[in-house]
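For subunit A:
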Amino acid sequence: MSMIQIENVSKWYGDFQVLTDCGTHVNAGEVVVVCGPSGSGKSTLIRCVNGLEAIQQGRIVVNGTALAEPTTNLSKLRAQVGMVFQNFELFPHMSVTDNLTIAQVKVLGRSTEEALARGLTMLDRVGLKAQATKFPGALSGGQQQRVAIARALAMDPICMLFDEPTSALDPEMVNEVLDVMVELATEGMTMMCVTHEMGFARKVADRVIFMDHGRIVEDASKDDFFGTPRAERAQLFLSKILQH
Partner candidate 1 sequence: MSYNWNWDIFLSPTPSGESTYLGWLLNGLQWTLTLSLGAWIMALVLGIGLGVLRTVPNRLLAGSAAAYVEVFRNVPLLVQLFIWYFVLPELLPTTLGDALKQTDPLAQQFFAALLCLGCFTAARVCEQVRAGIASLPRGQRNAGLALGLTLPQTYRYVLLPMALRLILPPLTSEFLNVFKNSAVASTIGLIELSRQSQQLVDYTAQAYEAFIAVTVLYVLINVLVMFGMRVLERRTRVPGYIGGK
Partner candidate 2 sequence: MDTFDWTSIPGALPILADGMLITLEITATAMLVGILWGTVLALARLSGNRPLAWLAAAYVNLFRAVPLVMVILWFYLIVPTLLQRWLGVSQSSDIRMISALVAFALFESAYYAEIIRAGVQSVPKGQVDAAFALGMPYPLTMRLVVLPQAFRNMLPLLLTQAIILFQDTSLVYVIGLADFFGAAYKVGDRDGRLVELLLFAGAVYFILCFGASLLVRQLQKKYST
């Protein structure tokens, strides 16, 4: 059964079409990497999956719930889908602990103690238990992003969305975040990741999707993608990215 089903999705900003007829899926337990040049619509696509962006055409179904249905409670659905952003987006006016617990308490209705225990477990998991009382501004970028991942995990999500989680990081901090993501992937978390980190894709991805100009031009298993990319644009993109 697919966890995320994307069917014939098109989206416009005014007259400008950002997504054209996109269709794909992410199965439960699968890790799918979405890549492509900047402006190709990959971030927009992943933001549509939990309804942060509305779509004008097509259908997106997450865990059996269609997003566009008027009866769908978007907030409820989003509470089940974890998301990690390029710029971390920790809440700067709250301590790390409060960042970890606020949504558990206010959205899931957990008790403060339960939320705290869960939050600290996840914080420990990303290796930052010592930072619990600090404020986000006192942490490095890599640490902030790991806290952001812990915050999402504390909600016990059924799948995780990553929107370029390492592209705002200084190079020396990229790996500490990727390590956490690799660990998650090997544990069987369902993941959809927009990223340029091809090393990560090679290591843990099941499938790779390549986007260009708002279209999905290649959707292949990892081995096929890196071995024999069919689309010319994907070949060009890969050769550029793998040069370094």
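Basis for inclusion: all candidates are chains of the complex that A comes from, given by their letters.
By our rule, a residue touches a chain if its C-beta (ideal position, glycine included) is under 8 Å from a C-beta of that chain, and two chains touch if they have at least 3 such contacts; residues count from 1.
Because the structure is a prediction, the values reported are computed rather than measured.
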Selected partner (touches subunit A in the complex), from 1 or 2: 2
Residues on subunit A engaged by candidate 2 in the complex (per definition of touch): 47, 50-52, 74-83, 85, 87, 89-93, 102-103, 106-108, 151-152, 155, 161
